[in-house]
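The structure appears below as structure tokens.
Left out: one protein chain. Kept in place: all the others.
In order of appearance the chains are A, B and C, and numbering begins at 1 in each one.
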Amino acid sequence: MKFSRRDWLVGSAGALAGLVLTPVPWKLLSDVSIWTQNFPWIPQPAHGPVETQFSACTLCDAGCGVRVRMAAKIPVGVAGASRHPLTRGALCPLAFAAHQLNWHPRRLREVRHKGRVASWTEAQAAFQKACGEGPIGIIDGRPGRAASSVYEAFARKQHGSYPPLLSAERQALEPYAEWSQVPVASLGYDLENARTIVSFGAPLLDGWGIPGRFTRLWSERAAGAADPGLRLIQIEPSLSRTAARAWRWIPIREGSEAPLAAGVGRVLLDERRVDSRGPMPPFTLEEAAAATGLAAEAIRDLALKMVENRPVVVITAEGNPAIAALNVLLGAVGAPGGIVLKRDDAPSPAPVEPVSGPLRAVLMDSTVPWEFAASSGAEVFRFAAWDGGGSSTGWLLPAPGFLEELTDVPTPPTSARETYALAQNLVAPSTEVRGAAQFLLQIDPTLPAVEKIIQARCEQIFRARQGTVYGERSIDVAKLDSVEHFEEQLRKGAVWMGDPPKHSKFRCELKEWPGANRVGRAANWVAGWDPPVLPALATKLYRESNLREPPAGRQG
Amino acid sequence: MADLVVLDRRLIARGAERSSMMRFMLWLLPWVALLALGIYAAGLCFYYGLNQTHMDNRFAFGMWIYLDLGMIALGAGAFFTGFLVYLLKQEDLKPILNNAVVVGLICYSGAVAVLMVDVGQPLRAWFTFWHPNTHSMLTEVTFCITCYLGVLVLEYLPVLLRNRQLRKVPSFLIFEHQLHKLVPVLAGVGAFLSFFHQGSLGGLYGVLRGRPFAFRQGLAIWPSTFFLFILSAMAVGPSFLILVTATVETLTGRRLVAAGVFGRLAFISGILLSIYMAAKALDTLVWLNITSPAVGFSPWDFYAYKPFGSALLFLEILPLGLLPAFLLTLPWTNGKRGWVLCGAALACGGVLLNRFVLTVQTLALPTLPFDDYLQYVPSWQEVATFAAVIAYGVIFYSLSYRYLPLFGEAKGADKNVSVG
Amino acid sequence: MRRNLFIFGFGMALAIFAGWTAFPRALYVRREQPLEFRHQTHSAKSGLAQCDSCHVLGNDGQFSGMPANDVCAGCHSEKVGTSAAEARLVDGYLKPAVATPWLVYSRQPANVWFSHAIHIRRAGLACKDCHGNLGESDQQRLYEQNRISGYSRDIWGHSMSRLGRAPGDGMTMSDCEDCHRRRHVEVGCLGCHQ
Partner (left out) sequence: MSVRYGMVIDLDRCTGCGTCMVACAAENNVPPAPARATARTGLTPMLVRKVSNRMEGAARREAFIPIACMQCGKDTPCVSVCPQQAVEVDKATGIVVQMPQRCLGCRYCMTACPYHARYFNWWDPAWPAGMEKSLNPGVAVRMRGVVEKCNMCPARLHSAQEKAAAAGKREIDPADYIPACAEACPTGAIQFGNLADRNDPVYSAAHSPDAFRFLARLGTEPKVYYQSREAWVKALAERDSEHATEAQHG
């Protein structure tokens, strides 16, 4: 029999009817619906055992305590460690996405020379050659670490230079160091005991110093109260975050901080509000008023507010003697609640005397701010975990990223007490990276190893038998049985904090009222944030909302 | 080409005068081009996602939803004429019926097509049928529109089967005959479904208690907009039919319907429009004085934002509401074609404005006290996608008109045939 | 007329036959496990009688699922026996510390949250209530992957009709729902989704 077209139609009709009685349509529908709910191209989180580790954040010199959530040995979340005595679990916004930084598109993955890809051996050879030819300069963004002493030792041996590079907060403390002959590293702000804090444009609530420390203090003692126990007076031309939340905001003309300080000084001295015979400021109250755009009465009122509720301390964004002088006038230097000694001064080794002639080469540690430019002429060996862009001169050497190397965290500049912590290498670097210290050690194996220096530092602290270790529980160092135990605690993410020094008094006086000269770089997008890049999720803050200005000099 | 012309001739009903193949092609050409562009734009949206549009998190609905609502309102003529002819036995409107079905089919299929581009995961759109949320107006809309689209297709079939070539297949003839008996039933079902989804389209915004500008008190389980939409759709449906037919008449240079038909449609349209206006005025008063203040929004604030001043409200009620209502009903204008067309146009404009206010203005207005008033301008992809629907409509209508007896056999008529 | 009927029926029968036989074969692709593993060998011979001697439920509620390398290394630190699989395990995975890429029969979609702790400790379910007698199997089961959804055939269950399934044969959302209904445990979306 022959099949006609019609037969075909009938047959297929039957087939269609039949299909309905098979799993085909129904199963396909079900599978497709599952597929459309879990498209294979959607990124999948890695699975594996979840654990919690404690460490310190190494992205700026505040060294906040962090709690890292790890899945399958990879950090999947960062949060504050409430055990940390200064930050008490508070962090800056960027730290919460820091664990993603190691995959940042600008992560430096290979050695580069003048923009071209090179190798570690070439870099090493080039550096050794340079060492043979002339003095080497080593720039260290965060003095006081174990790595720092490696640099110092190397500089000594090579008769090179090791100039201290001070952060904005440290430079703000410089004038007092100068007037009192106390090393700047030994000074700090005793915010915990202050009752009035007068900020000349310092972003106290926006990442200044140790971000968590002041925000915690402020939220406990000031936030929302009509007459707070801690008065924050913000002097700033624009209504910043800090100004918006301050007890008083005093808007002044751009750059008229020094005249205002002088005016306030005038009032205090004329009206005998301070018991010091300090030098008279060069401005009259009227001149100050004219310069700042405030009414003379307003300046007087400010002066009275300053002394109304003591102790009071004045904080500046950058180093500026003309404002720092106020603290001397108010007797806030060397007094509780003011600028205090953070340790009984240990004799520090004589600094490496600076090189007279030009430097042959400069080695920059990965903590040096990307904006920092080395002295011209010298061959640059810059270590960095992220490429800030725009640098095709000299060598660019990939350094360990977030939590990729063991490093110690010394006392942050603004702290009123000495602290010490360790940041563990929780993550295995994806590419071959080296820290500057490691690099130098490969060139000169006789240098002290970072591990050894850390052990020595632990030994030293343990011998002194003072201070407390803040781990799962807080334990007095005196109660610890061995230095190993102490070091183990630190390696598990504990923080050591020293006791207040025995004799904290020191004298600090002024010959004449200093002139204004601003030093140091003003606070960055989030003050203190050192890496040249921002975590990818920072876009939430400046692109997906109107909360913050786009980053200045920071790669998103 | 030659045999194409032959085929074309064969498809055209005997005795029907149609323009030459060439002219018809030329007429279609621009529309086809527009259609192609739109399909490309829609393709972009499918491939790259809705970031191709200018909608955003606060302007979550854009011009697509607005024009969907508009089209479906204008397409209401289909169900309403069916309702009049078969259920209210207004036999004299029968000549307009096929035309109404085609217009309805175009509006609805077009709207559904655009909706498929509008949703973020079209592949999962069918979940609504599998896990329906019976409390959602959108569920009601989805169900009714899909069903009614089916009804429209069934209503269109007999018209299609009356094509000269298709008639030749005997079984088709039988089928068509059977369908014909069914048509009154279909009209009934269609009317029922349409009442509901026209209503639920109104409900769509009326239930938004989070948007006090659109939120309305309920009668039974439906907000007042539910009923206002049914009324307004019924009111403008016939008006739109008048406009379409008149347009076709001018394009083809033929009288397609008996003189009386426009008058009847206009009168019905006008009466319903005036009822609608009364209802709307009442509703607006209730909203101004009770609904809005009750939830902490002083209603006149909504009109404090330019360009959407309160002028818009009065524009909708007076020149685009009462005026056309009069033009369409009053004997001394109802008779005159010009006035009728003008009235119909105003009426359609009024309802389009109403849909615009409810969709676009609602989203532009702030709710939180620290929100700002928002602007939104559709992207070319949005515009093109929608233009494609218009093009599709024109093409579909042209083909139907050319090869199917939309207005019965157009006998005689003057010879100066232009397009169509 | 009769002829039409016959042809119609023929087409129908053909479709039904194909739909029940050829379709399932076409829908799933068979995949090899990285190693040849027999539960029975381990439970009987090596005295690992209990499931939790390898699949551990921690006190924090975490379930290990597929045992990690160090668990296997507990016995297989050096080659036990001479089979090729053994060599692959020790040299291929344990020594270089590469996680064994097991194909998991009961792997659920990413948006599913299932807690062994809750089902075992709180509801008191036994492993075989969901996984059937996988533990006694003396053969390594065939892993069939759905070409469309990408999940194991075990999720839908072996019989296409889903009739008369043994426990562990079928782990779809409706299977979860059925069990919850039977035990009168009501949970919302959050109960099982993430």
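By our rule, a residue touches a chain if its C-beta (ideal position, glycine included) is under 8 Å from a C-beta of that chain, and two chains touch if they have at least 3 such contacts.
Everything numeric here is computed off the predicted structure, so don't read it as measured data.
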{"item": "Omitted chain - touching chains that are shown", "value": "A, B, C"}
{"item": "Candidate in contact with the missing chain, chosen from A:195, A:216, A:253 or A:310", "value": "A:216"}
{"item": "Identified contact with the non-displayed chain, of A:27, A:83, A:145 or A:245", "value": "A:245"}
{"item": "Contact partner of the left-out chain, one of B:23, B:94, B:164 or B:211", "value": "B:211"}
{"item": "Residue ranges of chain C at the interface with the undisplayed chain", "value": "57-62, 109-111, 113, 115, 117-118, 121-122, 186-190, 193-194"}
{"item": "Where the unshown chain meets chain B, residue by residue", "value": "49-51, 55-61, 118-122, 124-125, 127-128, 130-133, 135-139, 142, 204, 207-212, 293-298, 301, 304, 362-363, 367-371"}
{"item": "Sites on chain A contacted by the missing partner chain, in the whole complex", "value": "37-39, 41-48, 50, 71-72, 74-80, 90-94, 96-97, 99-100, 102-105, 205-207, 211-212, 215-216, 218-219, 223-224, 226, 239, 241-242, 244-245, 249, 251, 430, 535-541, 543-548"}
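Quick note on the criterion: only the chains that are shown with their structure count from here on.
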{"item": "Geometric centre: closest chain by C-alpha means", "value": "A"}
{"item": "Pair joined by the larger number of C-beta contacts - A-C, A-B", "value": "A-C"}
{"item": "Between chain B and chain C, centroid-to-centroid distance (C-alpha), Å", "value": "53"}
{"item": "Distance between chain centroids, defined by C-alpha means - chain A, chain C (Å)", "value": "49"}
{"item": "Chain centre separation (chain A, chain B; CA means) in Å", "value": "63"}
{"item": "Multi-partner residues of chain C (at least 2 other chains)", "value": "none"}
{"item": "Of all residues in chain A, the ones touching two or more other chains", "value": "32, 37"}
{"item": "Complex interface listing, chain B residues touching chain A", "value": "121, 123-124, 127"}
{"item": "Touching residues (chain side chain A, partner chain C) in the complex", "value": "7, 10-19, 21-24, 27-28, 30-32, 34-35, 37-38, 40, 42, 44-45, 47, 49-50"}
{"item": "Touch list for chain C against partner chain A, complex", "value": "3-4, 7-16, 18-20, 23-24, 27, 62, 64-65, 68, 109-111, 146, 148-151, 156, 160-161"}
